[in-house]
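Here it is, the structure, as structure tokens.
With one protein chain held back, the other chains of the complex are shown just where they sit.
The block that comes next holds subunit A.
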């Protein structure tokens, strides 16, 4: 009787096996010591009572005047067909990721790690990439869950046995208890019988499955194995308590999945292979790097493969126009006029706002929001805040005509159901939901001064959290 309790409360706290010590993490503090891809040169400190310090300050000024240090400018190209910015230069990729966590590896989840994973796979490199760590952790977790389910199943079976035994004893000797509830006794008898049959059937099924599998393995028929695959997965649910089947399945799939790439790899030079991955920047990140920091130059994509990239980069004002046109799907015509409530304008306003406050802001699409805010960066801490953006039209211009009123009303409408689903998801992943309203100015006359253009927008954040009256009673 103790078992069910242990099985129920166990997995959360004590049933977790002690984890193997993790390999030491790289020194993220050192790798990501610069918050932005901008070079900063500190002035030597001035110490009043030490005249030598003045000289050193003067010297540092002089050296900067004579040979000013060059600000590193990275280059990227804009791919019109996918409306995205690609960085292919290895050094730029590393710099942009390490200083400010810009972009995402096209073949990785976040940090571009395809090369490392590939090297690992070919046995050139040891150490673990984050993707592998996650996979390991997931396997571990799945095994834990299987174990828990097995324990629960065992407890139930034991309980059933005990109950059956008690019933036997009850039937053999005439008891006054039996008289009180014969109909329920009957039903329980029936259910008990069916369950016993059921479990027996299950066991049989499992055995048959194993036999079938063994036969298949002996036959080495790949096609048959593939055919069987959906079948096992559908059976999986009923037989999930047996770890043996799970293992078997794992074994049967693993060689087949590894076989194909290996054969391809063999005829390649394993030492030297090109990095197939590039860094993909979001349009907001690219514009921030280009316009705000001047650390990125963006070129048009080479129209043909092998063609040399155009030598002149896109100017920031042209870039803004292009991004705005590409914020629609399909991209708007290049001649279309710029809207003040263009999705890119609004999202960039928010992006720039939080970047300028020191947050590392990345896409929040994984959690159904527009952005996530990290303190210093994703390698240091979890994101605490998730941001959703809603445009707002408080300027009198937007309520001048009925048409504009309808338009803005439609643009800022968000349903309560949407709000609740977003806020519940954020609570589940332990993030605070920030609803960020962006006040849209009336259409601007000119786009010459980008700074003035963005200066007309205004950002206001509301933090929305579910309030549970039961918990605030004190």
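Points to keep in mind about this one:
The definition used in the following text is that a residue touches a chain if its C-beta (ideal position, glycine included) is under 8 Å from a C-beta of that chain, and two chains touch if they have at least 3 such contacts; residues count from 1.
Basically, contacts and distances are computed from a predicted model.
From the set "Translation initiation factor eIF2B subunit alpha", "Squalene synthase", "Putative tRNA-splicing endonuclease subunit" or "Mitochondrial fission 1 protein", the protein name that UniProt assigns to the chain left out of the figure is "Putative tRNA-splicing endonuclease subunit".
Of the listed positions A:47, A:124, A:169 or A:427, the one in contact with the omitted chain in the full complex is A:427. Residues of subunit A that touch the chain left out of view are 8, 11-13, 19, 25, 34-36, 38-43, 64, 68-69, 71, 109-111, 130-131, 133-134, 137, 141, 156, 159-160, 163, 188, 191-192, 194-195, 290-295, 315-317, 349, 352-359, 366-367, 372, 375-376, 378-385, 390, 392-394, 396, 412-416, 418-420, 423-424, 427-430, 432, 434, 437, 439, 448-452, 454-455, 457-470, 472-474.
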